[in-house]
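Single-structure report; data block below.
Left out: one protein chain. Kept in place: all the others.
By letter and in written order, the chains are A and B; residue numbering begins at 1 in each of them.
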Amino acid sequence: MSRKHILFAAIALLLLIFVPMGQKNYIIYVLTSWLMFSIAAMGLNLTLGYAGQISLAQASFMGIGAYITALVTLAGYHWVLGWIAAMGATFVIGLLLGYPALRVQHHFLAFVTLAFNTLVFLVLRNEEWLTGGSHGLVGMPRPDFFGISTGKNLEFYYFVLVLFVISALVFSWIVHSPWGRAFKALRENPVRAESLGVDTRRITLLAFAIGSAFGGGAGAIMTPLVQFIEPGSFGLIHSLKILLMVVVGGAGFYYGPMLGAAVVILLPELLRFTEGYYLMIYAAMVIVLMVYSPGGLIGLGHKIMARVRPKKEVRKDMAKGAQL
Amino acid sequence: MTETVLSVNHISKSFGGIHAVRDVSFEVSRGEVLGLIGPNGSGKSTLFNCVLGQLRPDKGDVHINGHRVANMRASHLNKLGVGRTFQQLSVFPQMSVLDNIILAGQEHHGTMASRLFGPSDAGLTEEADRMIAFFRLEHLRDEMAGSLSYGQQKLVDAAMAFMAGPSLVLLDEPAGGVNLTMLANLKERLETYNREHDTTFVVIEHNMEFVMSLCTRIIVLAEGAIIAEGTPEEIRSNQQVIDAYLGG
Partner (left out) sequence: MSEFIQLLISGLSAGSIYALAAVGFTLLWQASQTINFAQGEFVMVPAFFVLALSVKLGLPIWLAMPLTVILSVLLLGALFKKLIVEPMHKHGTIPLVIATIALGLLIKEMVKEFYSPLGQPFPSLFPQTVLTVGDAVISVPDIANFVIAMGTIVALQLFLGRTRTGRSMQATAQNPDVAQILGVDIQRMVMYTFLINGALAAIASILITPIYLAKFSNGETLGLVAFIAAIVGGFNQIRGALVGGLLIGVIDNMSATYFSAEYRQALPMILLIVIILVRPQGLLGTSEGRTV
């Protein structure tokens, strides 16, 4: 990791610590939910941006995580247990779901996850004895840590910030490990990667399962954040929203999902004057973005930078010319 | 006794009614550099794909280091000690040269777990640097592979094929599109590698000059069958080969 990278991360972290101080509850709530969705989107970025597979079930992984955490904490156990159970369960479900789909090509994972999202919704709605049906579950407590409460909104924000930083570090560690190198190789040239001994099927499956576990982890945050969960929060539209976060920010870029989550969460606030048109504007924006910059906003930024600072490109071209 | 690395036993393969390969057998022993040549449509590629385990021959079988390969996944074949290069450029363009080469070795080092929890270079930086130095790519070590010239990318591709220390390397038209200076460099490096490591090469190539000077033995295919086999000198003077090329 370069020095520039670390400096940027440090400044960003300082901002995240100081900005919410003294803000209104509503703003703190929006920021917290941005951190939470960033974690879910980070996971999907691993699946989509690094391993090149589309998952349309990230919201249902959040849902599974949220319900597990709710059931665990309502039963009187500590939130941490719920969090671990949520991530473990979603990881295993990811493996089970991904295994058949990734044996075949053609983006079958997209269809399988699409079906899975609907299935999870049906189970959450129909199994009232467990999930409370369409009324959902209420009254989940916010956790205490060694006597430190997270009950107030600002306290809870810092608690989520800690989880966010942990998730970001874990993500960074994964993509900088040999696994991350294999993910990148897979995305750039799967045939070559396979011929160099990369078991592309296994590594894709693991990327998907880890990505799903990030979703489960985000769900575990949602339970104490909202303190009310119902099936409608985990429908297909929410999976699509998380997917759009990754894509708009820039799939395959480290900060892509965080930027994307900010856009998706803040845009409705900014576009409030457009009332119901916001999703429309959003969808149209995504289509235009895909036509001009499949790398999302960060990809677009890089493109513009390359145009503003053409120096480096020229140098490389010349180097190439000299060697040919 | 020479040790057999690759043995092809009576393989035949047809597509529809067309016999792409008919009853081809040959063996390659350790350290040999075998050239496979033949006019277009002579069955070279089909044979190559059977050897790579990507096609299952209708009859006969292929053994590499004693393992039968048929419908084998490329990653599995690679673990058996088979490296390969591709006709088209096959590097990872958005990764540095160093990362390209480390990737080519990492799956042969440690376990899945150690590749997640261990060092990020899988302990391979030194070895990769040696490989980079061997192909004289030091000045490009940290450049993105995609920004290199065509010939340099071919060298990176070759370096990747060798990184895992394979016993057999299949080179698919290594000379294609490479300029003369670079070609001489590539040939010299391949020869040196072969001499130093006693690695077996099987080369498919159109460039006669290149094949004749690199290979120790050559097999000529025409219409799916072997029509000649021998040293470069023997092949050069073989009337059947001359006929097949001029007539075909």
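Criterion: contacts are C-beta pairs under 8 Å (C-beta built on N, C-alpha and C of every residue); 3 or more make two chains touch, one makes a residue touch a chain.
All values derive from a computational prediction rather than experimental measurement.
Student: Please identify which residue in A:Y29, A:F108 or A:F228 touches the non-displayed chain.
Tutor: A:F108
Student: Specify the residue from the set B:L34, B:A74 or B:L140 that touches the hidden chain.
Tutor: Missing-chain contact among the listed residues: B:A74.
Student: In the complete assembly, which of A:I17, A:L122, A:L270 or A:A306 touches the absent chain?
Tutor: Counting the whole complex, the residue in contact with the absent chain is A:L122.
Student: For chain A, which residues reach the chain that was dropped from this view?
Tutor: 48, 52, 54, 56, 100-101, 103-108, 110-112, 114-116, 118-119, 122, 126, 191, 236-237, 240, 243-244, 247, 251, 276-277, 279-280, 282-284, 286-287, 290-291, 294
We adopt the following convention: only the chains that are shown with their structure count from here on.
Student: With chain centres taken as the means of their Cα atoms, state the distance from chain A to chain B in Å.
Tutor: 41
Student: Give the list of chain A residues in touch with chain B in this complex.
Tutor: So the residues of chain A in touch with chain B come to 174, 176-182, 184-185, 188-189, 191-200, 202, 316, 320, 323-324.
Student: Could you pull out which chain B residues touch chain A in their complex?
Tutor: Counting only chain B, the residues touching chain A are 73-75, 77-79, 84, 86, 90-95, 99, 102-104, 106-108, 112, 115-118, 120-122, 147-152, 160, 163-164, 179.
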